[in-house]
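The structure that follows is given in the form of structure tokens.
Note that one protein chain of the assembly has been removed; the remaining protein chains are unaltered in position.
Chain naming follows the written order as A and B, and within any one chain the residues start at number 1.
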Amino acid sequence: MSENKDYKWVGTRPIRPDGADKVTGKAAFGADKNLPGMLHGKILRSPFGHANIKSIDTSAAKSAPGVLAVMTSKDLPDLPSEMAEAGESAVDFRDLSQNILAADKVLYHGHAVAAVAATSAKLAQEALKLIKVEYEELPVVLEIEDAMADDAPILHENQFTSGDSTDKPSNVAAKMKLPRGDIEKGFAEADVIIEREFTTPTVHQGYIEPHAVTASMSASGHADVWCCTQGAFVVRAMTAKILGMDVGKVKVTPSEIGGGFGAKTTVYLEPVAVKLSEMSGRPVKMVMDREEILRATGPTSASVIKIKLGATNDGKLVAAEGTLKYGAGAYKGSPMGPGCMCVFASYEIPNFLVRGFDVVLNKPKVAAYRAPGAPMAAFAMESVMNEMAAKLDLDPIDFRLENAVKEGSVAAYGPKFPAIGFVETLKAAKEHPHYSAPLGKNQGRGIGTGFWFNVGMQSSATLNVNENGSVTLITGSADIGGSRASMALFAAEELSISYDLITPLVSNTEETSYCDVTGGSRTTFATGMAVVKAAKNLVANMKKRAANTWGVEVDEVLWQDGQAVPPFSSGKNPMSMAEIAASAAKTGGPLTASASLTAQGAGAGFGVHICDIEVDPETGKTDVIRYTAIQDAGKAIHPSYVEGQYQGGAVQGIGWALNEEYVYNDKGVLQNFGFLDYRMPVANDLPMIDTVIVEVPNPAHPYGVRGVGETPIVPPLAAVAEAVNNAVGVRICDLPISPPRLLAAIDAK
Amino acid sequence: MLQVDLSVDLQQFSSGLESLQVEAANIRELLEQLDLRFPGLGKKIEKDMAVTINGVIYQDTLIEPIEDGSEIYFIPKIGGG
Partner (left out) sequence: MSKTHVTTTINGDAVEYLCEPDQSMLEVLRDNLELTGTKEGCATGDCGACSVSLDGRLVCSCLVLGVEAEGKQIETIEGIANGSELHPIQQKFLENAALQCGICTPGFIVATKALLAKNPDPTEEEARYFLAGNLCRCTGYDKIIRAVLDAAAEMRGAAS
């Protein structure tokens, strides 16, 4: 397993460098930015779930008290439909633009229609009421299967199923097929076949910080944008594209970010705030309220997933068939692709067929949410795996070990796996005391496993050495969960100086080199790789400076304990980093090093969760009473924040399993648009979340790092459902396992 | 020679051919060769797909060297949250 290398800093748990500001209220988040003369912007939103916009009259609003600018989609360039890279994944800029301000149609309740900037938020809100919009209401379609029906209301008359040769517009934006072997032959060999259908509801990422931006357009055509985002460079790219601006004239400064989980990898307000600032000549601040966030941003897909699985009596998987339908919301682009690639990725199955469907609905356009597409797929597959283990009378972990992918296995999505830690993670789960602890009345235990790819993408890092030998470390990767600490640990390890001598910063798009979003579990892996590379460059430079000072060959100089060490024969004394820095002016000027890269070889992450629950048979309420999350991190750089990812992801998954769902009425109006009714887990819902960090190094990373952020949300859904099944003997295939649903199922038994 | 296997979605470019052998020393050459053989295939891969070389996923790179005898497979680009 782990190499057990003797690191001085990597693997320790120092206090995060930005911590003091975050516990004293000094840290500035998205809504904390104010500028002199600033206006406040507000958005008018659609009262209908689906309607044609016949006309918009903004004249009364424009002359309302305090109003300096009013805009609609007519104030944005009409972009052609064009898929383009925007940092994390491809996006159609036309869809993005029309999601920000609807053009001819509104496609969900809450869809933005117009925007106002006024001298106060209250006056802006008042002016919204003066905008007259004439709508022609259309029938809504909210459920995936309904949207796929032949007679379904069509959202986009110009959308045809990608790859299908048909001239009939469809709500199915794309299909996907992933075959291997011969499933008919495979199922014929099976002794046991299980076939079930699962549904999961629309759920929201639920970050506590609202989307917020302050933008200021200068007379010279330069836009200054402050906002909370997972990727300042992506906000820059999207804002420039949507407004038809040169990216070089858009500066994005990321604030601290109060949670994102994938949802803050796109834009909603930023281009609007920039345009309103241009129109008014004043800075404009826009902050969403919670209702707007739930109605119009984020969520992740609802899903309908059917799994058919065949195994032999001795516990070998022989065939599998999966049909995965994901709701994209108003515009194409659900996580169907990764969902289909993940669903059978953890197991060796000789024959399978996966089919995927990306379906548009009259709901907000989905945004990425932690391992997009994988939790739904794993809920279905892992539930059937648990049922299969029970039918075959096998221990569920032993059954998985029998079929688990390992190094050299051909992944269901095509390539062979390099070194991975699924087997080690399963074994760690089996050996954990939790797995064999006794249970009481109405209690049950379940397990679930999860897989996620993780990604690399582009990162940059710069190290500036100060004259006393301390170091300023600059990247453009948003710190969403303690990554500054990890970056500083890498630098401290490579430079072999104290962690406290390093000040890690997250800078803006004009003062640091390009970094893609903090997403895809990539920051510690990829930006960390850039930090390591920059630090190695810096050490090489400092060795050269010392060699020149001593008049020795550079390859005779060693770097140890933060100092350059001369060859013994030279009779010289070692030079500390502070001494090299102090003499830098005379040895070639300031000491600085940078590195930029497209990180390759992201390591797949596997997790296994063990969940104990207790059901109140009177009310159907389920309480999680013990929980253990086990996952391969490759190498934990700051173990506390790795554990934090395991715990936070597990609890989001528990919420998805037990409480969370979007409830719509038949007009497509969201009924639970606040935190009171969109019920996320609170402290007294939960036990401590135990963690085990398995370390099977990723051979592609200098420290063995895999991403860790996303995998933890994948296993819980099936683990919770199986625990409920083991407690009360009912298998719930439709999430959430809310008290009324469970009570009805128990009563029907 | 590299062993290249094509997913079902990509076989529409190759008239159903599932696998082929290609001579290439890096990803750029590989995609050029594929495009010569099956017009549009290399460009489709460069735009939408990641390249896996012996199982290791390479995304958004053309310069990665490929050792002779490697197994090549293409998968959709991965994003994440």
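Just so we're on the same page, a contact is a pair of C-beta atoms (placed from the backbone, for glycine too) under 8 Å apart; a residue touches a chain by one contact, two chains touch by 3 or more.
Predicted model only: the values in this text are computed from it and were never measured.
Colleague: Identify the visible chains that the left-out chain touches across the whole complex.
Modeller: A
Colleague: Give the residue, chosen from A:482, A:520 or A:668, that touches the chain omitted from the document.
Modeller: Touches the omitted chain: A:482.
Colleague: Write down which of A:408, A:674, A:699 or A:740 is the residue touching the left-out chain.
Modeller: Considering all chains, including the one not shown, the answer is A:674.
Colleague: Among A:258, A:350, A:702 or A:739, single out the residue that touches the unshown chain.
Modeller: Checking the options A:258, A:350, A:702 or A:739, the one contacting the hidden chain is A:258.
Colleague: Could you please point out the subunit A residues that touch the chain left off the display?
Modeller: So the residues of subunit A touching the unseen chain are 13, 15-16, 18-20, 22-29, 31-32, 34, 205-210, 256-261, 287, 289-290, 480-482, 638, 640-641, 643-645, 647-652, 674-676, 680-686, 688-689.
Just so we're on the same page, only the chains that are shown with their structure count from here on.
Colleague: How far is the middle of subunit A from the middle of subunit B, if each middle is the mean of its Cα atoms, in Å?
Modeller: 27
Colleague: For subunit A, which residues are in contact with subunit B within the complex?
Modeller: 83, 85, 88-90, 163, 176-179, 205, 260-263, 265, 337-338, 341, 368-372, 411, 413-418, 452-458, 519-522, 598, 600-602, 700, 707, 709-710
Colleague: Could you pull out which subunit B residues touch subunit A in their complex?
Modeller: 5, 7-9, 12, 47-48, 52, 54-61, 64, 71, 73-81
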